[in-house]
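Of the protein chains in this complex, all but one are displayed in their positions.
Chains: A and B, in written order; residue numbering restarts at 1 for each.
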Amino acid sequence: MQRNTFLKLTTALATGLLLNAPAHAQTTTINVAAIADFAGPYASVMPQMQGGRLAVIEWWNKEVGSKLNVQIAVKTFDTRYDVAQTASLWPGIKAELKPVLLLGLGGPDAAALQQRLPDDKVPMLMGTAAYGFGWKPNQWVLNLRPTYPHEAAGFLEWFRTTKLQDKRPVKVAIITSEATPAYADMAKGLQSYTKANPDKATFVEAIWTEVQPTDLTLPVRRLVNAGTDVIVIQTNTAQAVAAKRALQALGKNVPIMLSLHNGVVGSSKALGDPNGFADDFEVGAIADATEDDSAARKFYRMLQEKHGLKSGWNAMTIMGLGQSILAVRAIEATLKAKGAGKVTGEAVRETLLASQFTSNDLMGVLPGMDFSNDAPFPTGTSKVNIATMKDGKVVRAAGDVTVPMVNKW
Amino acid sequence: MIIEFINYTINGALLGLLYSLVAMGFVVIYRASKVFNMAIGEMIVLGAFLLWWAIQSRGMHPALGIAVALGISVLIGLAIERLLFRRLIGESVFSMIMVTIGLLILMRGLVLVIWGPQERQFPAIFPLAPIILGEMIIPRSLAIGGLIAVLAAVALHWFFNRSRTGLAMSAVAEDHQIALAMGISVRRSIAFAWALGGVLSVITSMVYLSGKSLTVLSSEIGFAALPVALLAGLESIGGLLLAGIIVGVVQGLTAAYIDPLIGGNAAAVVPYIFMLVVLVVRPTGMFGWKRIERV
Partner (left out) sequence: MDPSGIFSTSYARDRALIRTRAQWVALALFIGILLIYPWFASARLVAIANLMLVTSIVVVGLQITTGYAGQINLGQAAFMGVGAYAASVIEVKAGLPFWVAVPVGGLVAALAGWLFGLTAARIKGFYLALTTIAAQFIFHFMVLNLPSDWLGGVNGFSLQPAQLGAFVFNTDRSLYYLFLVVTLVMVFGAFGILRSRHGRAFVAVRDDDVAAGMMGVDVAGAKSRAFVLGAFYAGIGGALWAYQVRYVSVDQFTLFNSIWFIAMMIVGGLGSLVGALIGTVLIRGVQETITSLGPDLVERIPSLSSDLIFASMNVFLGLIITLFLLLEPKGLMHRWNILKANYRLWPFHH
């Protein structure tokens, strides 16, 4: 409904402008910079994400932008997931491209630019979940999704209320690594949540292992013996595979909760069994990758048919879609509020903080966006989608599950 | 409780034997050519990718796939010797280390370009079912790997210390120029060392990754195994077994009992601290050659 009125308004505006404007209409170009990693640890998933990002911008330019005489131009930069590279690249990007928005990738971009962007006045949108160390007020680095412990908490609450008979606290363990602070942060946040909510969850243990573990049989046995209900693995596929092998060796079946970048499909593929992670879960505060005909799926199909989207229907592409759709909607709203000439980074951030985008605006990819100044992620609207696997396909287990309150740790 | 402790100790020892297998690739190259191969982790990843390509991608039977991978890795080892190290005979320690560092960067990049960064399934060459002794669970691939490590160490120890060719190669490890002066072909020695290193890399990757997933980041194990090489002393192959078992057990017990206490990954750092302590007491490792320095 909002979109129809919006379209009507834009058409009216455009007509009005056309009638009053001089003979030729100027197309304003708005620049957006995209940060990518084609040679570092995220190189395997980059093409999918990039495909999603670019297709949405293509779509917006054709469907909405052309009517507003605005085109969004995207330029991609490879930072190899390296802080120094990002830090040295950014001033050039800022000076030459003058972007109003950055589509970020992960930890190093946030680290390198966190302190600079408030001075440079360009907001950055991240498609991955947030980290605890980014949880500060007045941020210009904004995450579409809340933190990893938030998403885990959402899942754990759902698991407790639906899968446990007497709704007792969930016994949760986490397997992670100290290789990067980001991974270590996942355990810290989860532990803090369980400490603050002893009625909802109990923390069994954090298993610290390598990024590529050799053997997890004995540590996992410790978890099983302690009666763990859920094992959380939000780091990478290698750890998921090692944990699954350990469970198979022990002959036990404890559900594993994965995140989207190491989801059920990717992990099953690495395991070599297309149905390997059946009865495990992948959780994220963004559209899930099920085959159901959700609004996001329809959007994806439309992009596929009409706008040359080649990436598959998976979590990475969805993250790219989410990033871009929020970006274009924010730019759109800023255009509406301030006019084509006044779309600056500062204005876009203001829009992001002040507006509330609904799920419809965001084509069902995100559950709505509602930023505030105290956290760099949506505190109000977070809802997670929980998917599992059956017969080698991703199926939805639960949608729009509320995320409980998680305090800063 | 006791049974658990024994289980942790045994598994730690087996993990340590895996490290000594990795370190063996390193020591063999050093023992026959006086080159410190920093790129040992990348060689293991390369060997793993060859195995993956042969068995998963080409669908060969595992035995055939292993043979093919071994053959190709021997060729690669020989190529590395021909292209890189032939020129460096007689050069300083620095140059050797730095060339292998350059090799490390190069190999990492090549693996990325040829095979891409996706996580891949690594074939389960050893059966997945663990060995169960009463209440103890022992991963089968690690157990078989431990056996392989012991056999390889014994064979290589005999070769380098008792056989003619091996002793000649040990001379190369002492001093290239003197070995040349004595009529030992340094080139052939280095070529053999790298070929053998390639073979060991393939075998190590089999034990390390059997049934798990493979990506370019798997090369981290190279750095994890270096303390073992140093603890044993860089020239000692037999000593690797003991050093491996010590490091593995220390690491395993730390991971089992101390990590949960402190909520951090002490197990990763403990091998290094242990190595530091031993090196201060015995600067050339437990069984390394004591070099007599002459002016």
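Criterion: contacts are C-beta pairs under 8 Å (C-beta built on N, C-alpha and C of every residue); 3 or more make two chains touch, one makes a residue touch a chain.
Computed from a prediction, not measured in an experiment: that's the story for all the values here.
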For this session: Using the whole complex, pick out the displayed chains that touch the missing one.
Result: A, B
For this session: From the listed residues A:115, A:161, A:225 or A:402, report the one that touches the chain absent from this view.
Result: A:115
Exercise. Of the listed residues A:75, A:195 or A:306, which contacts the missing chain in the full complex?
Worked result: A:75
Exercise. Touching the left-out chain: which of B:74, B:104 or B:255?
Worked result: B:104
Exercise. Which residue among A:181, A:198 or A:251 touches the omitted chain?
Worked result: A:181
Problem set entry | Contact residue for the chain not shown (choose from B:4, B:91 or B:175) | B:91
Problem set entry | Where the missing chain touches subunit A, by residue | 36, 38-39, 43, 46-47, 50, 75-80, 83-85, 87-96, 107-108, 111-112, 114-116, 119, 132-133, 136, 178, 180-181, 184-185, 188
For this session: Quickly run down the residues of subunit B that touch the omitted chain.
Result: 36, 84, 87-88, 91, 93-95, 97-99, 101-110, 112-113, 116-117, 223, 226-227, 230, 234, 262-266, 268-269, 272-273, 275-276, 279-280, 283-285, 293-295
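As a working rule, only the chains that are shown with their structure count from here on.
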Problem set entry | Centroid distance [mean C-alpha coordinates] between subunit B and subunit A, Å | 39
Problem set entry | Touch list for subunit B against partner subunit A, complex | 7-8, 11, 15, 18, 109, 112, 116-121, 123-124, 128-130, 137, 139, 142, 208, 211-213, 215, 217-218, 220-221, 224, 255-256, 259-260, 263-265, 267-268
For this session: Name, in rising order, each residue of subunit A that touches subunit B in their complex.
Result: 39, 41, 43-44, 177-178, 187, 191, 205-212, 214-215, 217-219, 221-222, 236-238, 241-242, 245, 248-250, 266, 269-272
